[in-house]
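A single protein chain has been removed from this complex, and every other one stays in its place.
Chains here go by letter, A, B and C, matching the order in which they are written, and residues are numbered from 1 within each.
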Amino acid sequence: MKKLINVPENYVNEMLEGIYLAHPDYVTYTEGDLRCLVTSNKVEGKVGIATGGGSGHLPLFLGYVGKGMLDGCSVGDVFQSPSAEQMLHVTKSIDSGAGVLYIYGNYNGDIFNFDMAAEMADMEEDIHVESVVAGEDVASPKAAPGEKNTRRGVAGIFFVYKCAGAAAAAGKDLQEVKRIAEKAAANVRTMGVALTPCTVPRVGHPGFEIGEDEMEIGMGIHGESGIRRGKLETADEITSEMMEKILEDIPYCAGDEVAVLVNGLGATPLDEQYIVARKVNLILEEKGIKVHRYYVGEYVTSIEMAGLSISLLKMDEELKGYLDAPADTPFFKQGIV
Amino acid sequence: MKKLINVPENYVNEMLEGIYLAHPDYVTYTEGDLRCLVTSNKVEGKVGIATGGGSGHLPLFLGYVGKGMLDGCSVGDVFQSPSAEQMLHVTKSIDSGAGVLYIYGNYNGDIFNFDMAAEMADMEEDIHVESVVAGEDVASPKAAPGEKNTRRGVAGIFFVYKCAGAAAAAGKDLQEVKRIAEKAAANVRTMGVALTPCTVPRVGHPGFEIGEDEMEIGMGIHGESGIRRGKLETADEITSEMMEKILEDIPYCAGDEVAVLVNGLGATPLDEQYIVARKVNLILEEKGIKVHRYYVGEYVTSIEMAGLSISLLKMDEELKGYLDAPADTPFFKQGIV
Amino acid sequence: MNQQELIAMLGRISKIMVENRNYLIELDSVVGDSDLGLTMTDGFQAAYDAVSDGSEPDLGKLLYKAGKTMGNKVPSTMGTLMAAGLMRAGKTLKGKTELSGTDVTALFEAYEAGVADLGKAKLGDKTFLDGFHPGVQVLKAGVEAGESLEEVFEKAALAAWEGFEHTTTMIAVHGRAATRGEASRSLKDPGAAVAALIMKAFADK
Partner (left out) sequence: MNQQELIAMLGRISKIMVENRNYLIELDSVVGDSDLGLTMTDGFQAAYDAVSDGSEPDLGKLLYKAGKTMGNKVPSTMGTLMAAGLMRAGKTLKGKTELSGTDVTALFEAYEAGVADLGKAKLGDKTFLDGFHPGVQVLKAGVEAGESLEEVFEKAALAAWEGFEHTTTMIAVHGRAATRGEASRSLKDPGAAVAALIMKAFADK
């Protein structure tokens, strides 16, 4: 394990100490618990949006707390959910009477804790909480129609944050913000590829093994198995395979308008992400799908995993308006162009 | 070599194609040459600022072309200078009569080509060019007083861009912008540490070897040898060693006010960068040095090298004003929303 | 069962998790993320520590507190489910300072219901429930038949263990294992092992 760290047990809290001193204008914490991060700029009367989940995915989750996006975030150990009580602390801090929306990834630990937190918020604090679960990894099995979503949440949650955050900032009420979040979540699809594993600091060895000439297409952001392992191919070939799976899923059709997120998993240089963005563009052009905006960079990582993911958000005018709205967080800034 | 690329020969141009399609509001290119990148928002009457250098360091160099920072950038192959003629193309495109300032790193290839370009700009185009060379790696040998700077340029150039860019945006003339750039360059110091090598795509194998339990303190951003190779230590120990070398160099003293840049070299997760930022803060607090601003993230990378660097900019009120000014580029945004 | 016996029981659960730490890590490393051995030892230890001083005479409140502490300590899937089970058992037994055989049955039924309501898994989904439920059924039948708690726990533990072994006939539909689909069938479910161990802790009294 080759990491610039101190004792693994302090990994998350020392990281958080760094976050607070680097971004005092944006974030602080509540209840004396570093892991209960809340905005420094609470807007009274606004629907609060909270997220949370395991560490190891920076800038996800906490990096998107700021103007036009999220209001709070509870943080767990690496790849471990924070506790329901921590979520409750954040909920209490960010609520200003308009209720709170939870947006989080489709993982058991997170679901159970957010469900418990929502119940506690209702019972103990009379705070109205609604939840939207993001799960859009087309490499994980699709639920039958009407069944609950069985897909892993991956980088697409960024789009859900962005749209819901803009709706809340625009003064929409809880039900409306929830509707926007659900609409974004329903219209985003993601697929990833991993070239190397990552190592949870407290575990000390890589989460899986993979040959020096191998890749795994569709791997999840904690190393969950993907759809195919094989010899490493060219960026264009890999992008084509991933795009095919993504495009056929909703499906995305000629005439659709999308936003594209090419997301680095940690160790993959930006150069490679742009090389993939270029191929995504060629494929979309060929299909007659219009790209409204590109996002390229590290938005959701898996510690030091090499690889990347592609997410597509299908948009109507409503989502486009929210996606285009300004946002200002420690890790994501977008102006009015 | 485990990379998401097509043929290595197309690495840079395919990356650039991705850049232009993702950031059309910010950048375009001149003379039909993808490697001659210029702002999409030329400001008439303003001093133009150009940079350039080898690829493989994204977001350096081209990522800082935008409002409040740079106006143009020529891009070479990975770790290779662009040509003098490409620099000249950029110079011609961004000049609007107020002259052009070149800011670039202290590397032979870049120096020779920028010198040739400056001569051609003067002789062939009657454009007044001034140059500031950034070299602040305290791991490389310090020149005797009065001698020309022998130090490698590393992440500290970000501060030079930021201050000079703000001065140019404020309407200062070429000599004044140059003075600010020189002042920033003279007051910044950097030191890095590398944990793994990186692979130039066309070379196909890592630039150096390093043991599974080893680190190299002071390594340059192309893998130039540092000051010490040894067993990997804790983040706090490594940070202390680097900070000691940095602090004694100008030296930075109690009462000084600084900006801090903790910069990831590519594969090192943000978490680790914040863990180091935390220790930097402890050390500076102890020394009575005040931190005006923190920047943490990937600002200057070495492809997929693991490791990071710490840069300190010593500031007076003038530099502080320029550092705090807003900027809006594809990769760096401050105070714009 | 009085307060001291209930606390001792929690202590034994904590101990049996320590003893089976590596076994649980191993099981979870095949289908999940290898943390189960850590979360169960840390979690039940914290639950036990929170109530071991005996200052809480209300056994319902005692179990609730143990559960809440465990949830804070290890908010993983199983950590949270076990917390939910303990808290529900606590709510059900609130006010009691001594537990009859029927109360013990109620404790286990409430524990199962707490897990089931939060996790929304059905029997046969290859989860904790597939180990726990058969044990609880045997326990309930035995207590209703008037057998001694010792005898009953012995049988319940066996049933739970069989339930755990039987998970190799099921396809996982929840959590990390679910991503494997049909390939998950031949594997033993780590959460069901925890269920069998909890039952065993009571039997090993």
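In the analysis below, a residue touches a chain if its C-beta (ideal position, glycine included) is under 8 Å from a C-beta of that chain, and two chains touch if they have at least 3 such contacts.
In this text, all values refer to a predicted model and were calculated from it rather than measured experimentally.
Undergrad: In the intact complex, which of the depicted chains does the undisplayed chain touch?
TA: Taken over the complete structure, the missing chain's partners among displayed chains are B.
Undergrad: Which of these, B:222, B:279 or B:333, touches the one chain of the complex that we don't see?
TA: B:222
Undergrad: Which of these, B:18, B:82 or B:105, touches the one chain of the complex that we don't see?
TA: B:82
Undergrad: On subunit B, where is the contact patch with the chain that was removed from view?
TA: Residues of subunit B in contact with the hidden chain: 76, 79-86, 108-109, 112-113, 115-116, 140-141, 150, 152, 200, 202-203, 207, 220, 222-225.
In the analysis below, only the chains that are shown with their structure count from here on.
Undergrad: Looking only at which chains touch which, which shape fits best: line, ring, star, complete or other?
TA: Topology of the interface graph: linear, an open chain of contacts.
Undergrad: Based on Cα centres, what is the most central chain?
TA: A
Undergrad: Please identify the chain with the largest separation between its CA centroid and the CA centroid of subunit A.
TA: C
Undergrad: Centroid from C-alpha atoms only, then distance subunit A to subunit B, rounded to Å. What do you get?
TA: The computed centroid separation for subunit A versus subunit B comes out at 29 Å.
Undergrad: Once you find the CA centre of subunit A and the CA centre of subunit C, what distance in Å lies between them?
TA: Whole-Å distance between the two chain centres: 32.
Undergrad: Where in subunit B do residues touch two or more other chains at once?
TA: Answer for subunit B, listing residues that touch two or more other chains: there are none.
Undergrad: Could you check subunit C for residues that touch two or more other chains and list them?
TA: none
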